[in-house]
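As you look at this complex, bear in mind that one protein chain is not there, while each of the others sits in place.
Per-chain residue numbering starts at 1, and chain names A, B and C are given in the order in which the chains are listed.
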Amino acid sequence: MFELFRVIVQRDLLLAMRRRSDILSTLFFFVIVISLFPLGIGPEPSILREIAPGIFWVAALLASMLALERLFAVDYVDGSLEQMLLSPQPVFILVMGKVLAHWLVTGLPLVILSPLLGIQYDLSNEVLSALLLSLLLGTPALSLIGSIGAALTLGIRGGGVLVSLLVLPLYIPVLIFGAGAVEATVSGLGGQGHLSMLGAILIGALVLAPLATSAALRISAE
Amino acid sequence: MKKGLIHWFKYASPASFYPLAGRIIPWAAVIAVLLFAVGLYMSLFVAPMDYKQGEGYRIIFIHVPAAWMSMFIYVVMVFWAIIGLAVNTRLSAMMAQALAPTGAMFTFLALWTGAFWGKPMWGTWWVWDARLTSELILLFLYIGYIALRGSIDDNRRADRASGILLLVGAVNIPIIHYSVKWWNTLHQGSSVSFQQGSSMSSIMLYGMLIMALACWAYTIAVVMVRVRSVILQREKDTKWVKNLAEIQS
Amino acid sequence: MSIAEFFHMGGYALYVWGSFGMMALLLLAEPIMVYQQRKSILQRLRRMARLNEAESS
Partner (left out) sequence: MLEVAGLQCERGDRCLFSDVGFRLQAGELLYLHGHNGSGKTTLLRTLCGLIEPTAGKILWQGKSIRKQREEYAAELVYIGHKNALKDDLTGVENLRVSCALDGFKVSRQKAWNALERMGLKGHEDLPTQVLSQGQKRRVTLARLLIDKSRLWILDEPFTALDVNASQFLQSILQKHLAAGGMVILTTHQEVELTSGEIKRLRLGWKKHNDV
């Protein structure tokens, strides 16, 4: 069972490495969105510090949602998805593998880069670490929840727009607790409560989302 | 016991549900009209003016029932989705499909009346109050369901995919609601809420209950008409539809 | 209470009637739309039935 998980993760990482533009486009989307806000709002550091948590989290939400399109679509088109569904292992193992690889490729770089971007917003070290931690807990949850939407809209015309319609409302708790953790740190209250809620959401998503996604994949691949 | 079960399964087939729904419609419609007449009379004439909110509070006679309905209907849709996924009856997915537009309509109505209540009470049309925000997210969930259903051509796939979406939404709603509440208390939004300040008099409670029942009867009537349309559309190639009196004439 | 007073709603006319009006609008429009939908489906099915009859005879 673990062998298959490893094979899938390895395969998807290898594919991503051979086609690096996909990784980079998500990352640069994140960078550009975050860099645009000061241009629209003005360079006043006190304002930027205040809005930074919300901007980082909304940008992360959008970036993760944009990346969802590629999660299953390519496998669906070339027939690999059928082969995965016909594997003698439980499908949710496969889903976990694919989501993990997807997160490593589209989520993790964004998490790692966020402290660097945080400097643009004049954030203190403490806030930067809270931002890093909240994104580290939150973005995998986003990938997991988003995988349900990606699976449901496979092969549907206008699927990209539809995914955002289905998935964004479900992202709201992650957004609230993620941005809340950073904000609480900014205001000196400490973000532990928010972070533990994010952790709870991540665990919940880890248990439930792969099941829903594999059911959705079976339906969509018919 | 066994006989009762068979009886129920009989109505689970679209062919036998279709005439049953047809018989329900006039009854539900008449009840809805009567209850609305009583409810409106109570809410506009009988209920006394509120000492704090003036005549403006009369809005809650439609706001609260609409908000109840928006949530009830979602729960009912989830119920049908579970039945549909578990037992694989076509009718249950059709019921969920027929309920969705009415549910979205009540959600919109709750938001609209919330805004019209908020303007005189809070001074702005929109306040990020926990209740209104949750209602807004519920509207997004309804729209997502309708959009997903509408963009899948194959009915069987549409039934099952939208069923899964409803289930996912049902798991998420409590989490969303809780997180919005948490967020709201942290940000110290509104201090006036709908029930606060005015102790609910029994006449108000009855008025709201009657309005809610009227909305129920209305929903049943409208949904039955709509589910009949859905049945006709999806079963158009079957013999029983071709032999219907409505079509033969 | 005079009629003018009733419609004035103690200064809340816009809000109260805006809400009740929207409800009336929606609850009247939806049944009409649903009924129209049913009529058009029945019409289409009837046309199809007639076509089939013409073909088979």
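To be clear about the criterion, a contact is a pair of C-beta atoms (placed from the backbone, for glycine too) under 8 Å apart; a residue touches a chain by one contact, two chains touch by 3 or more.
Because the structure is predicted, anything quoted here is derived from the model rather than measured.
For the chain left out of this panel, the touching residue among A:Glu44, A:Asp78 or A:Glu126 is A:Asp78.
In the full complex, subunit A touches the hidden chain at residues 3-4, 7, 11, 14-15, 18-19, 78-80, 82-90, 221-222.
Just so we're on the same page, only the chains that are shown with their structure count from here on.
In this assembly, A is the chain whose CA centroid lies farthest from the centroid of subunit B. Relative to the centroid of every protein C-alpha atom shown, the closest chain centre, again from C-alpha atoms, is found for B.
Chain geometry summary: the mean Cα position of subunit A and that of subunit C are 43 Å apart.
Measuring from the averaged C-alpha position of subunit A to that of subunit B gives a distance of 32 Å. Work out the mean CA point of subunit B and of subunit C, and you get 17 Å between them. Contact of a single residue of subunit B with at least two other chains is seen at no position. Touching of two or more other chains is recorded for no residue of subunit C. Per the touch definition, subunit B reaches subunit A in the complex via residues 137, 140-141, 143-144, 147-148, 151-152, 154, 156-157, 160-161, 164-165, 167-169, 171-172, 175-176, 178-180, 182-183, 186. By the touch rule above, subunit C contacts subunit B in their complex via residues 6, 9-12, 14-16, 18-20, 22-23, 26-27, 30-31, 34-35, 37-38, 41-42, 45-46, 48-49.
By the touch rule above, subunit A contacts subunit B in their complex via residues 148, 152-153, 156-159, 162, 165-166, 168-170, 172-173, 176-177, 180, 197, 201, 204, 208, 212, 215-216, 219-220, 222.
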